[in-house]
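Only one protein chain is missing from this complex, and each of the others stays in its spot.
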Amino acid sequence: MTMASMYFDYANVAVFFVFAVVFVILNISVISVILRPTVENDQKDTTYECGEPSVGSSWVRFDMRFYTVALVFLIFDVEVAFLYPWAVVFKDLRGAIGGSATGVFVFLEAAIFLLILFVGLIYVWKRGDLDWVKSSSAQEVDARQRQMIEAKDEVRL
Amino acid sequence: MGEATNVTEVPLPQGGTVAVKPGDFRTEEMLLNIGPQHPSTHGVLRVVVRTDGEIILDSQVHIGYLHRCFEKVVENVTWTQVTPYTDRMDYLASMYNNLGYSLAVEKLGDVEVPERASYIRIIIGELQRIASHLMSVGTYGLDVGAITAFLYCFRDREITLRIFEEVCGQRLNYNYIRPGGVSGDLTDEMLKKIDDFIDYFLPKIDEIDNLLSMNGIFIYRTAGVGILPLDLALDYGCTGPVLRGSGLARDLRKDEPYGLYEQFDFDVITGKGEKGQLGDCWDRYMIRVREMRESCKIIKQALAKIPEGKFIEPKLLKNVKVKKGESYLKVENPRGELGYYIVSDGKKGPYRCSVRAPSFCNIAVLPEISRGCMVADMVVIIGSIDIVMGEVDR
Amino acid sequence: MIFGGTMLSNGLVFARYSLAEWIQGLLGDRLEMIPEWILFPLLMLAGCLVIIGFITVFALFAIWMERKVSAHMQCRLGPMEVGFHGALQTIADGVKLLGKEDIVPRHADKLLHYLAPIIVFAGVFPLFVVVPFSEKILISDINLGLFFVAAVGAVEVVGVIMAGWASNNKWSLFGAMRAATQLVSYEIPLGLAFLTIILLAGSFSMVDIIHQQEGWLSNWFLFHNPFMPIIFLSFFTASLAECKRAPFDLPEAESELVSGFHTEYSGMKFSIFFLAEYAAMYVVCAIAAVMFLGGWSTGIKPLEAWLADSAGNPMREVLSNTVHLVVIVTKSMFLVFVQMWLRWTLPRIRLDQIMHVCLKVLLPWTMVAMVATSAIELCWPGGNMVLTALTIVIWSIPLLWTLKAILDMTVGIFLKFVPSGR
Partner (left out) sequence: MNILNTLSILAAAPSEATAIWLPVFFWTFALVSVLSSLAVLVVKDIVRCAFLIMSSLSGLAGLYLLLGAEFLAFTQIMVYVGGILILILFGVMLTNREPLLIKRMKATGLVAPGVLAGLILFTAIGYSVCTVDWKVTDQPLPADADTPARIGNALMSDFILPFEMASVLLLVALVGAAMAARRGGAEG
């Protein structure tokens, strides 16, 4: 794998990328502009919210939970990125039949790496951080709901 | 840094201000319209929800988009002219609306119904219940995202609609059951067709069970969601599958039999909370599926016993004589207790006619049971209540 | 002087670039006149055109197939009017979409609203650089193939978030947030599945991975050891989620979010999202076929050997490439079919459940299966017939069940046309 052929490979990617961009722009701003009608209408440009006027902007501060997900994801993303080099050399290093000392060593190294993170995963799991934690106000509502249901347990037939 | 100095008053785009201090990560609440033009509100229901992210904190039901002044309109028509208007209330169970109205008029006017007509009413009524439940079950699958179940249900519903079409020439708004009987007889051929349909349909219910009711994801989505405790259901006047889903065996066909229902053997299905908690969406859904089997049972019995005879006194097709007075009669519509309160001043038509619509009472419980659930659950809960907006708004 | 020689003389080695050879054969020496620095981009552009043609044809076919599959699963006929059994229906729809007005909401962020479909498509299209069709028919066998897929595949989500955010529509926002959460978290099991294959093959390159699985069917990585089917299932599930296909179609759940992140898109912009979705479907299925199902290998050793023996036999080479093309496209299309089958069978799962499935089911299982695979690979390098047999025995029940279901379905379709007594 020389640099030149690598350049050639990635030049392909670049051309594909540029082509994709041009293709989309061509489609949405050139070809369809020629073909499509444009009828101005004030109502048409309103935000769709099931036929009712929208209340407030949708650009609000969104839910905290999504942040947790992204954080957890990022950790594992980096982990996977770390393991790619390991995976690609594993076959070379693992040795012949029965496994060489190097092979066992390389295996253990990655296994420990994974184990440490697995421990982390289990810890976070047990603490319930992986659960779709409800936001506090929603939790309150939920608690009230649950109380109500429990209070009505005896009425059940 | 001092606490007080860092609080900033931020103008909101919609007016007013909000106090924000640095590091304040409180998420904002959002007002969101679900409906009237939404794929899953089963008509033009509008639910305004206050959400935090995807969690629903509060919801409010807005109705009235389909209001057609049923109660005012029928004050100006004759007794028999009312039935087409009742068709258009619960347009998925028109037969049953006709039936309730006819029974109420018959009660007030002391009209004798031929026995054959009573049997026909039961057969057609239960067939209508199957059709209505199929619609409900199918669209429920659609709400949860299982599109195929919907079409399976529609395939079978189509057969019932064909039968209705043959019976009265209409596919949706039948105007078939009239005060005094029914507008046309069921020929032996049709009875045979209905019998065939039941034989064909019973295994299809298992198919629905396989495809949808017992599907892991479906149970995952519906069990334990939108739990309606029994006393809440009673407080809100919920009836029908919604009430039975919460565990109470209340069915007017058993409790206050009308027509000839006391002669038939069938079970009242109640929720048992077998997959999640008692009164959850799965319970409500499953009641409809199981009730279809009971309806088949009733139809089978009725087909076996149906006598020969007249189906209506022909003069009653023109108009009914109703003496002065008032009556209230309720029937077990596929969606719950459908009550007709009619007042007569002895003239050609009703002086007043008021309807207790089951969907109208059932939908009222929505804000209570949807609190704290997610937007996706909201759709599931609305579907499990099974409303028909034509009936809610009348 | 042959064209390949020109390139070699310049230190460029890309023998696999068969399109170049083909064009060279067509134009002969006239190519010499074009300076290299223009020629190469032109050749690459030719590759682009071939791929965009493939994507378009595939999308047209897949949409038609989706309609037909769903229709026959639902006891109806589907499109029947335009062309034979509605075969041209999708073209009609495409033309219709081309003529549809482009509506941008007043309160939207118009720039981002415009850019979003571009990013979504540009995040999918370059993936086709590494999608192999046969030994000779592939754009480029990038050294880092699978890693490239993992990296570039992550770009699409940015476009989706952009679309949802720019629309300034609450449904779109919900869709975008769901998409972000889902796409982002399912990249982890996807990455772990990539890792497993890479450690088995010792290479990132698609062509290398396929070469490792040549020979008999038992050489496919799917049958490598009893843990590989777990990896496969996890990969397939995650790829469903990455393509936003049911039961993971939450970002565009029509019964909940109306249309999700592309609620405010119409006309051509909307169809670009659609095209990107179908293109992504093919990419993930083709990659699954490469990773687990032996890529273009037929799984019959003598046939493979016969096809490979093309020394001095150009027709044999053409035949071999054609067979391989058909094989890998068939495998991919089968997986595409499974995606459709699942879509029309399963209900949609909820957002918290989707996270549950990812973090608590797929992630631990894939991790364990990966470590187990590497341990097995350590003890019995390069696979083992006993392990393969064991795999097939252990997984025979789900396998047979799937086969039976497929048989039921295909035979069922034919049975449906037999007039019944009713």
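Order as written gives the chain letters A, B and C; numbering starts at 1 within each chain.
Just so it is clear, a contact is a pair of C-beta atoms (placed from the backbone, for glycine too) under 8 Å apart; a residue touches a chain by one contact, two chains touch by 3 or more.
The structure presented is a predicted model; accordingly, all values stated were derived computationally and were not measured.
Visitor: Consider the whole complex, including the chain that is not shown, and state which of C:112, C:257 or C:349 touches that chain.
Guide: Final answer for the missing-chain contact: C:112.
Visitor: Using the touch definition from the top, which of C:60, C:162, C:233 or C:329 touches the missing chain?
Guide: C:162
Visitor: Sort through C:114, C:204 or C:344 and give me the one touching the missing partner chain.
Guide: Selected residue, touching the omitted chain: C:204.
Visitor: Name every residue on chain C in touch with the hidden partner chain.
Guide: 10-12, 35-37, 39-41, 109, 111-112, 115, 143-144, 147-148, 150-152, 154-155, 157-158, 161-162, 165, 177, 180, 184, 187, 204
Visitor: What is the set of chain A residues that contact the non-displayed chain in the whole complex?
Guide: Residues of chain A in contact with the hidden chain: 1-4, 6-7, 10-11, 14, 59-62, 64-68, 70-75, 77-79, 81-82, 84-90, 92-93, 105-106, 109, 112-114, 116-117, 119-121, 123-124, 127, 129, 133, 135-137.
The rule is short, and it goes like this: only the chains that are shown with their structure count from here on.
Visitor: From the C-alpha centres, identify the chain that is farthest from chain C.
Guide: Centroid comparison gives B as the farthest chain from chain C.
Visitor: When the C-alpha atoms of chain A and chain C are each averaged to a single point, how far apart are the two points in Å?
Guide: About 18 Å, centre to centre.
Visitor: Rounded to a whole Å, what is the gap between the Cα centroids of chain A and chain B?
Guide: 41
Visitor: Could you check chain B for residues that touch two or more other chains and list them?
Guide: In chain B, the residues touching two or more other chains are 30, 32, 38, 53-54.
Visitor: Among the residues of chain C, pick out those that touch two or more other chains and give their numbers.
Guide: 170, 177, 258, 351-352
Visitor: Could you pull out which chain B residues touch chain A in their complex?
Guide: Interface residues on the chain B side: 13-14, 25-38, 41, 46, 52-55, 57, 227, 229-232, 247-249, 270, 277-278, 371-372.
Visitor: Would you tell me which residues of chain C are touching chain A in their complex?
Guide: Contact set of chain C toward chain A: 10-14, 40-41, 44-45, 47-48, 51-52, 98-108, 114, 117-118, 121-122, 124-126, 128-129, 139-143, 147-148, 150, 152, 165, 167-173, 177, 180-181, 184-185, 187-188, 191-192, 194-196, 198-204, 258, 263-264, 267-269, 271-272, 351-352, 355-356, 359-360, 363-364, 367, 370-371, 374-375, 377-381.
Visitor: Note which residues of chain A are touching chain C in the complex, please.
Guide: 1-2, 4-6, 8-13, 15-17, 19-21, 23-25, 27-28, 31-33, 35-39, 44-50, 54, 57-59, 62-63, 66, 69-70, 72-73, 76-77, 80, 83-84, 86-92, 94-99, 103-104, 107, 110-111, 114, 118, 121, 125, 130-132
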